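All protein chains but one are shown at their positions in the complex.
Order as written gives the chain letters A, B and C; numbering starts at 1 within each chain.
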Amino acid sequence: MIVVMKQSATKAQIANVTARIERLGCQVHISEGEERTIIGIIGNGRPLEREPIERMAGVEHTVPILRPFKLASREFHPRDTIVSVNGVKVGGKQVVVMAGPCAVESHDQLLETARAVKEAGAQVLRGGAFKPRTSPYSFQGLGEEGLRLLAEAREETGLPVVTEVMDSQMVPLVITYADILQIGARNMQNYALLHAVGEAQRPVLLKRGMMSTIEELLMAAEYILSHGNDRIILCERGIRTFEQYTRNTLDISAVPLLKQLSHLPVVVDPSHSTGKWALVEPVSRAAVAAGADGLIVEVHPHPEKALSDGAQSLKPARFAALMRGLRPVAEAVGRTL
Amino acid sequence: MIVVMKQSATKAQIANVTARIERLGCQVHISEGEERTIIGIIGNGRPLEREPIERMAGVEHTVPILRPFKLASREFHPRDTIVSVNGVKVGGKQVVVMAGPCAVESHDQLLETARAVKEAGAQVLRGGAFKPRTSPYSFQGLGEEGLRLLAEAREETGLPVVTEVMDSQMVPLVITYADILQIGARNMQNYALLHAVGEAQRPVLLKRGMMSTIEELLMAAEYILSHGNDRIILCERGIRTFEQYTRNTLDISAVPLLKQLSHLPVVVDPSHSTGKWALVEPVSRAAVAAGADGLIVEVHPHPEKALSDGAQSLKPARFAALMRGLRPVAEAVGRTL
Amino acid sequence: MIVVMKQSATKAQIANVTARIERLGCQVHISEGEERTIIGIIGNGRPLEREPIERMAGVEHTVPILRPFKLASREFHPRDTIVSVNGVKVGGKQVVVMAGPCAVESHDQLLETARAVKEAGAQVLRGGAFKPRTSPYSFQGLGEEGLRLLAEAREETGLPVVTEVMDSQMVPLVITYADILQIGARNMQNYALLHAVGEAQRPVLLKRGMMSTIEELLMAAEYILSHGNDRIILCERGIRTFEQYTRNTLDISAVPLLKQLSHLPVVVDPSHSTGKWALVEPVSRAAVAAGADGLIVEVHPHPEKALSDGAQSLKPARFAALMRGLRPVAEAVGRTL
Partner (left out) sequence: MIVVMKQSATKAQIANVTARIERLGCQVHISEGEERTIIGIIGNGRPLEREPIERMAGVEHTVPILRPFKLASREFHPRDTIVSVNGVKVGGKQVVVMAGPCAVESHDQLLETARAVKEAGAQVLRGGAFKPRTSPYSFQGLGEEGLRLLAEAREETGLPVVTEVMDSQMVPLVITYADILQIGARNMQNYALLHAVGEAQRPVLLKRGMMSTIEELLMAAEYILSHGNDRIILCERGIRTFEQYTRNTLDISAVPLLKQLSHLPVVVDPSHSTGKWALVEPVSRAAVAAGADGLIVEVHPHPEKALSDGAQSLKPARFAALMRGLRPVAEAVGRTL
């Protein structure tokens, strides 16, 4: 951290800041510039809080130098982490596609979808049993019945299952059915939930909050890692911007950037990021070309009857076409699919 | 809701959409324009999901007409709601100031602050026992011990206490100590938590998410209202934008807009919205001038030693000056303080 | 500027960076931290470009320390600048209200408005002769005829006139009629135009771009200042965010922040920032309470017939009420109006 002193800072104020930093077990380096004095802090390995120092007399502002995440960083763990789920490896050479309905609605809807996505080459089945909905009057999911249907679909197709857990209290229940615990975008900074899945020792699909920076996503991963769970798959699913023609703005640069900053695998959700089925295919191709380790795609046999997010769901035939079109893109960047 | 058909839509497609809407118990009004057909839906009192219709063949897009919130709307409840907390009335003529430290750190820190803010005219004591922190390595709050200290401070000063509850599991514990349950910005769409406080029958201070729209804030209030709790205080605390000189961007227009759209009282948090103590006073004045029903301000006896958010905390003497300066502003807009 | 080297940086790379900085006439301060080396640059009074250094081998990133604006900064010019326009002083004790129609439409419309706003206490007449419109099919303004009408209105009422100039070529024309040259939000970084008004020696109302940071606004002012014109009035008019209930999001904190960072006067545009006439009054009060030196408000005698921006224009009677309500707010913060 760097402390920038005000032009008007007195020697006593500079000495006070210096003394405080040294009491915290850090060393200081003072640069007296033309216009103001700058104090560099050489850390003791533990992160320093900026705010108490910013509030000291004579301080103009502070500037962080190091990234605040550690366990999630590639510097700490240079090799790619590969998350294995019932034999499916996320983060390796193969691009892994997770597909299924936004919400589990019925036995027939789920099974029909599960068979179709497996046939087309998907390796993981997605489906929501508990649905976070903006309106209390919208369909909230089937709950435990939905989890049971997912387990049934896994039984029949062999596909491992990813499903969302929305609350720390529900982790013990969801864990008895799910292979991957999904943390939704709205819960990315639900710290009680991050703590609970950190202790759950089950792979986690961590979605970036629609209002969250890349650094905050990695800090959320750091929470899970710091509770002992390193089987984390990061998911870029679009951020909120001023643009209204799409539901969110997919931050495609986040894919290579996360791969450079962290060792964790990165998947992309082309359905929520665009909100429009007609954009899912080109955006999926872009994600794979940018180096994503996988995709999570909404598929529904009858999108016009879907109880949620129909506008962004693909029909099975179109999903199969998507998969066929993705294979040459994956190969063009040295991957398989 | 309005359904805009594609220019290329066939008669059969239009008939399909019409039939589906009628099956949902709604009426349709068809306008055949020069360029395309538009189908107006006359509702049956229940909100319609847009997405399934957007996915039907021939549909270009849909346009919502009505606001999706009902119980929170002023149309539904024309008179101002006044939330009473141990005799303090939020939403009436008097502007209510809530003040205290970001985090409860110790008996002395809390009591010293509580006495000072009461002396200066604050009517509610704020203080965090459970702290949502971006980093797992930052101070996470004293937990139940912090709640006990808050109760002690209430005992001594008579000030009711507002404190954050971060997880649905913690509601029973927090409720035994707190007078107002605070839902933090990161939890505004934690639906399990909204459900739990909705049933708790205790006043709720609901903070707007840092990247949540005004509509989403009112929908979050709608969740709490729909579970039977109408003692809700809305809080504008700044939204996330591209501007980096302030921690967040206070959306001052949200204050009169929320008062126009809803009957619920609105308070402003000048500390988190700016992140800089030197901006707290002018922004507080602006909030009161814009019609806010109250403020929630961070005060710390020794901000430079604070374990969190020191940079935005006022010292007691400055808080007292803030209060003195606010009174004429409140009177200028027909309020008291 | 601080240069943060990569953990893997070699001694030769550090030496290279050091040598380059020294060749640029700056001094270096090297801090060897636990994890990486940090190079502080002590400047020679001229700003350094970050990018060439960021691209050197072994460099992770650079961190700017000093603000990039100088002539616009309060450190350079500690006392408030007061911009005088035909006897009206912007930036002094009195809050100056500029009012008038969005676009000049006709002699009668303009004169009726000018008389009404003068009567209510406005000190400057606003009105657009050249209108930047998103659509080529919208009304683009009366052009020079509009300028003539503005001059006529000034003749009759004595109010100085502020009007927009959209292009460097038009500066000589507009200057023959206008007392204050307005740079619109979309042109805040039109450098040819900034250059031209910098040389024009006429007061400038510089609107913040809807996509511009506070720093960029001050850098735009710096362009004008560096061409010799220091009669600049900054204008906060709302920034673009994800929120859609208002046309823009007024950044109220920008008012005190600009006053702290710069010596230039700051006015607020409550009409464009909200886009809704029903929000203009509370937001105007907030602006004055936050310390704004003035307001620029849209007034139209028949807003429902306005050729542009009718939805945000006040009728004369409502404007008079706004002015009456503002006076006690101005007095509450030690100003007059």
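Heads up, the rule we're going with is that a residue touches a chain if its C-beta (ideal position, glycine included) is under 8 Å from a C-beta of that chain, and two chains touch if they have at least 3 such contacts.
What you see is a predicted model, and the numbers here were worked out from it, not measured in a lab.
A.B. asks: Among C:Met170, C:Val197, C:Val266 or C:Leu279, which residue is in contact with the omitted chain in the full complex?
C.D. replies: If we include the chain that is not displayed, C:Met170 is the one touching it.
A.B. asks: Touching the left-out chain: which of A:Glu164, A:Asp251 or A:Glu298?
C.D. replies: From the options A:Glu164, A:Asp251 or A:Glu298, the contact with the absent chain belongs to A:Asp251.
A.B. asks: Given that one chain is not shown, which residue among C:Gln109, C:Gln123, C:Thr163 or C:Ser308 touches it?
C.D. replies: Selected residue, touching the omitted chain: C:Ser308.
A.B. asks: For a quick check of understanding: of B:Ile38, B:Ile82, B:Leu111 or B:Ala278, which residue touches the chain that isn't displayed?
C.D. replies: Here the residue in touch with the unshown chain is B:Ile38.
A.B. asks: Considering the entire assembly, which residues of subunit C contact the chain that has been omitted?
C.D. replies: 20, 46-47, 49-57, 68, 132-139, 166-170, 186-187, 189-193, 209-211, 216, 219, 222-223, 226, 240, 277, 303-313
A.B. asks: May I ask you to list the residues on subunit A that touch the chain which is not drawn?
C.D. replies: Residues of subunit A in contact with the hidden chain: 211, 213-215, 239, 241-246, 249-257, 260, 273-274, 278-279, 282-283, 285-291, 325, 328-329, 331-333.
A.B. asks: Using the document's contact rule, name the residues of subunit B that touch the chain not shown here.
C.D. replies: 2, 4, 7, 29, 31-36, 38, 40, 42-45, 63, 65-66, 75, 211, 240-242, 244
What we mean here is this: only the chains that are shown with their structure count from here on.
A.B. asks: To lay subunit A over its twin subunit B by CA atoms, how big a turn is needed, in degrees to the nearest 5?
C.D. replies: That rotation is 180 degrees, given to the nearest 5.
A.B. asks: What's the distance between the Cα centroids of subunit B and subunit C, rounded to whole Å?
C.D. replies: Distance between chain centres, rounded to whole Å: 30 Å.
A.B. asks: Distance from the CA centroid of subunit A to that of subunit B, rounded to the nearest Å?
C.D. replies: Centres of subunit A and subunit B (C-alpha means) sit 26 Å apart.
A.B. asks: Mind checking the centre-to-centre distance between subunit A and subunit C? Centres are C-alpha means, answer in whole Å.
C.D. replies: Here subunit A and subunit C have centroids separated by 38 Å.
A.B. asks: Could you say which residues in subunit B touch two or more other chains, in rising order?
C.D. replies: 211, in rising order.
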